[in-house]
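Attaching a single structure in structure tokens format; questions to follow.
In this view, the complex is presented without one of its protein chains, the others remaining in place.
The block that comes next holds chain A.
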């Protein structure tokens, strides 16, 4: 119950603990292709990537979304998450690391419970924003 009290005391503008993930090596991309069931060669076959005009493979967008999900589940139990959405803003190059951040932007009541709305962002090494998103989390 202490966690409930903690969430209720958070205010708009408060940030949640950051989550750093990666580096996204080629091994990670191969594991994620299999682990997530995504056969797209664009993420694991550099010959294919070059053939279609890319310099190299790049990370699955859903890998960074999984990192943003870890930002949330490291902070609250997963069953508190009501919704989670992202927009993929730019490509995540291979061999970069991902920094995930979240900030409370609204406190509101819905379906008989107190909820928090968070703004989420993922950036890579050079500070480029790769994903932006939102999550709604129940306080209790």
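Note that a residue touches a chain if its C-beta (ideal position, glycine included) is under 8 Å from a C-beta of that chain, and two chains touch if they have at least 3 such contacts; residues count from 1.
We adopt the following convention: contacts and distances are computed from a predicted model.
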Expected UniProt protein name for the omitted chain (select from "MaoC family dehydratase N-terminal domain-containing protein", "ABC transporter permease subunit", "Oxidoreductase" or "HTH gntR-type domain-containing protein") would be "MaoC family dehydratase N-terminal domain-containing protein"
The listed residue (A:47, A:79 or A:109) that touches the chain absent from the view is A:79
Only one of A:65, A:121 or A:139 touches the unshown chain, namely A:65
Listed in rising order, the chain A residues that touch the chain left out are 21-22, 28, 31-32, 34-40, 42, 52-53, 61-63, 65-67, 69-70, 72-74, 78-79, 81-88
